[in-house]
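Mind looking over this structure? Questions follow.
One protein chain omitted, others in place.
For chain A:
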């Protein structure tokens, strides 16, 4: 996989993960182009499209689009399920159905979960249990919150 983008129906980018080196300028250009292309597609259309020399796999969950770019020899359907498994992981972590707001306010968590699941663009751990175990262990390492209750915000 070359990159994964999450964006809203309004075209706001919510998460971006790049597995190939691109400059910031290129990233912005790619994002703009793809968000436009994907948002323009109708609901019943197929989830795959050719874009430059890559294959774009996308799926919409509520107000969020999940969009992956894979190479020619990569498998389209299994990529769709990568997206789904990631959504399941987010659901499970945030409790019930994950919503856009969860990802906005906890963007760092969304990145951490993704890193446990995908690394270098490949599935690292496909077991839901194992991924969540890793994340929860990390959460257990958090310092207790009360330490900071009296710390001023700014």
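As a convention for this text, a contact is a pair of C-beta atoms (placed from the backbone, for glycine too) under 8 Å apart; a residue touches a chain by one contact, two chains touch by 3 or more; residues count from 1.
Here is the rule we go by: contacts and distances are computed from a predicted model.
Undergrad: Choose one: "AP-2 complex subunit alpha", "Cell division cycle associated 4", "Histidine-containing phosphotransfer protein" or "Auxin-responsive protein". The correct choice is the protein name in UniProt for the chain not shown.
TA: So the chain that does not appear here would be "AP-2 complex subunit alpha", according to UniProt.
Undergrad: When the complex is taken as a whole, what residues of chain A touch the one chain not shown?
TA: 13, 16, 19-21, 28, 42, 44-50, 53, 72-73, 75-78, 80-82, 84-85, 93-95, 99, 101-102, 104-109, 111-112, 115, 119-130, 134, 137-139, 141-143, 145, 147-148, 151, 153-154
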